[in-house]
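Before we start, here is the structure in question, set down as structure tokens.
Then we have subunit A:
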Amino acid sequence: MQIKVLSQKMEEDTIASWPIRLTVGGIVLMIAVGLLYAIWSLSPDYAELKWTLAASMHESGVSHPVTAVLMNFRGYDTLLEMGVLLLAVMGTWSLTPIKAAPETHPPGLVQDGLLRLLIPLITLVAGYVLWAGAYAPGGAFQAGALLTAAGILLLLSDWQLPASLLPWLLRLLLVSGVAVFIGAALSMLWLNTYLLAYPPQWAGSIILLIELCATVSISAILVALFLGGRPDEPGSTI
Partner candidate 1 sequence: MIWQSSLPLLVLCSSLLPGLIIFALPESSVRIRTTLNLFGAVTKLALVAWMVWDVYQGHQFETRLQFLPNLDFTLQMGPLSVLFVTLSALLWLVTTIYAIGYLEGSPHRSRFFGFFSLCVTATAGVAMAGNLLTFLLFYEMLTLVTYPLVVHRGTEAARQAGHTYLRYTLPGGVLLLIGTVWLYTVTGTLEFTSRGFLQTVDESQHPALIAIFFLLVMGFGVKAALIPLHGWLPQAMVAPAPVSALLHAVAVVKAGAFGVIRIVYDVYGAEFASQLGVTQPLAILAAITILYGSLRALFQDDLKRRLAYSTISQVSYITLGVAIVGPIATIGGLVHLVHQGLMKITLFFCAGNLAETLGIHKISEMRGVGKRMPLTMAAFTVGALGMIGIPPIAGFISKWYLGLGALEVGQSWVVLVLIASTLLNAAYFLPVLYIVWFCEPDHPWCENRHFDNSETNWTLLLPALATAGMAVAAGLLASLPYTPLEWVRFITHNQFYQ
Partner candidate 2 sequence: MSSTFFFALAGIGLFVLGLYGLIIYAHLLRKILAINIMGSGVFLVLAGLAHRLPDGTADPISHAMIITGIVVAVAATALALVLMLQVQHTTGQAVLPEKQKY
């Protein structure tokens, strides 16, 4: 229903006065030229960072460089990044309860059959992508995305959140990713190394554990974002 309302008024809402469009276009072009000139004048050779990275790959516990950077070298970034996701959910929940569900028609036969086939396949692929992250492009975020796709498919086919999933439990699920990450970081701290510094021998398994929880919580977060609102708790006085 919202989409219908939105689409009606999209056409004529530009700030039509052409002089403004012209000037903005002109300035934007100048900026583009400037940036291009800057990039063009960029000196081609650099990349000694690549070698330092290769030098310390062995201690990172994973062989694929991107995952190593993501999970170990710049693990702090990933922690904050997951924080951002969680924050997005909190933001959406604080704004509005879930809107009245659109008129849901029971899934057609084809959709139902396809669904029964696809869901297990997607989870399997997600598991593989998660595992492959160690030595090939993949990891928590990609696997999470896949799981989210499965979730959205379920939602579209009129699947309701199981009432048994206590609101508290849902929230735990959302929070689990970041919580596990912090837990791992703190535990390492207990071994009086730096925060987020995993000893080389255990680094691989710790990263895997973190990535596992991250995948689940990321997919839960993304599904919650798709719902676009907070599930109305029965008891809460919202």
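Quick note on selection: all candidates are chains of the complex that A comes from, given by their letters.
Following the convention adopted for this analysis, a contact is a pair of C-beta atoms (placed from the backbone, for glycine too) under 8 Å apart; a residue touches a chain by one contact, two chains touch by 3 or more; residues count from 1.
None of these values were measured; they are calculated from a predicted model.
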| item | value |
| --- | --- |
| Options 1 or 2 - which one, within this complex, touches subunit A | 2 |
| Complex interface listing, subunit A residues touching candidate 2 | 2, 5-6, 9-10, 13-15, 20-21, 24-25, 28-29, 31-32, 35-36, 39-40, 42, 44-47, 49-50, 53, 65-66, 68-70, 74, 77-78, 81-82, 84-85, 87-88, 91-92, 95-96, 99, 141, 222, 225, 228-229 |
